[in-house]
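With one protein chain withheld, the remaining protein chains of the complex are depicted in position.
Take a look at chain A:
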Amino acid sequence: MSEPAPQKAPILRIEGACTNIAQYHILQGVDLEVPAGAVTMLLGRNGVGKTTTLRTIMGLWRAHRGRITFDGQEITALPTPAISRAGIGFVPEDMGIFSDLTVEENMTLAAASGPLDSARLDWIFAAFPPLKTFWKKEAGTLSGGQKQMLAIARAMAEERKLYLIDEPTKGLAPAIIATMAGALRDLKAQGASILLVEQNFGVARMLGDTCAVMDDGRTVWTGAMADLADDTSLQERLMGLSMETA
């Protein structure tokens, strides 16, 4: 299979990013491209640096070496709010819900550049009905799945040029995983650019166009998602699936 839209300039490009957390060398050379209008999967075993990569893009950790370019602009050293306002919606691994605030207040804050758009809100409610039901409720009282919905809905609260989504199906029941996957497929169908960390291989295979696999703080393989999905021995070599079952 051919890679989708290979001729397009990538919306995000990371070149040789190295990030330290305290005295630890966590990222040791991440190279990654996210094509515009496609879903790029970021895969790898636990603890290889996927979350750190997303946080480095957001400027929540700083790359001390390497270069991150977003939408034609270098963002490596920009402060986090500026990176966000450049057009990136971020769903962190821990969801980052404001639990003292209501669902509505969480969404209001997420639309940083103005009031919530009602058509967009209808679309979000259609994807995640519980958010409508619990609109006035404190977010801290939502279930885990509902919190995850809110986290993704917050990223969708405004037009974004890129979505960074960290393990949206983590710890969820199969029915809710399907809801999540459906919403992300919706987002994709609208032409969104997404960098998605996902451990559920079924979801990854369904959504992913291209794929980057990390190991030990480095990207070790990039290519079409379909190529990886078809090659179990490659999967085993890259992500140690056999090691994990052993």
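Heads up, the rule we're going with is that contacts are C-beta pairs under 8 Å (C-beta built on N, C-alpha and C of every residue); 3 or more make two chains touch, one makes a residue touch a chain; residues count from 1.
Quick note on the criterion: contacts and distances are computed from a predicted model.
Considering only the chain that is not displayed, what protein name does its UniProt record carry among "Putative ABC transport system permease protein", "N-methylhydantoinase B/oxoprolinase/acetone carboxylase, alpha subunit", "Amino acid/amide ABC transporter membrane protein 1 (HAAT family)" or "Aminotransferase class I/II-fold pyridoxal phosphate-dependent enzyme"?
Its UniProt record gives the name "Amino acid/amide ABC transporter membrane protein 1 (HAAT family)".
Touching the absent chain in the whole complex: find that residue among A:Ile11, A:Met58, A:Ile75 or A:Ala153.
A:Met58
Determine which one of A:Arg154, A:Lys188 or A:Arg218 touches the chain that has been left out.
Answer from the full complex: A:Arg154 touches the omitted chain.
Give the residue, chosen from A:Ile21, A:Ala36, A:Leu101 or A:Met206, that touches the chain omitted from the document.
In the complete complex, the chain left out is touched by residue A:Leu101.
Can you list, in ascending order, the chain A residues touching the missing chain?
Missing-chain contacts on chain A: residues 58, 60, 79-81, 84-85, 90, 92, 94, 96, 98-101, 105-106, 108-110, 112-113, 128-130, 132-133, 140, 145-146, 149, 154, 175-176, 178-179.
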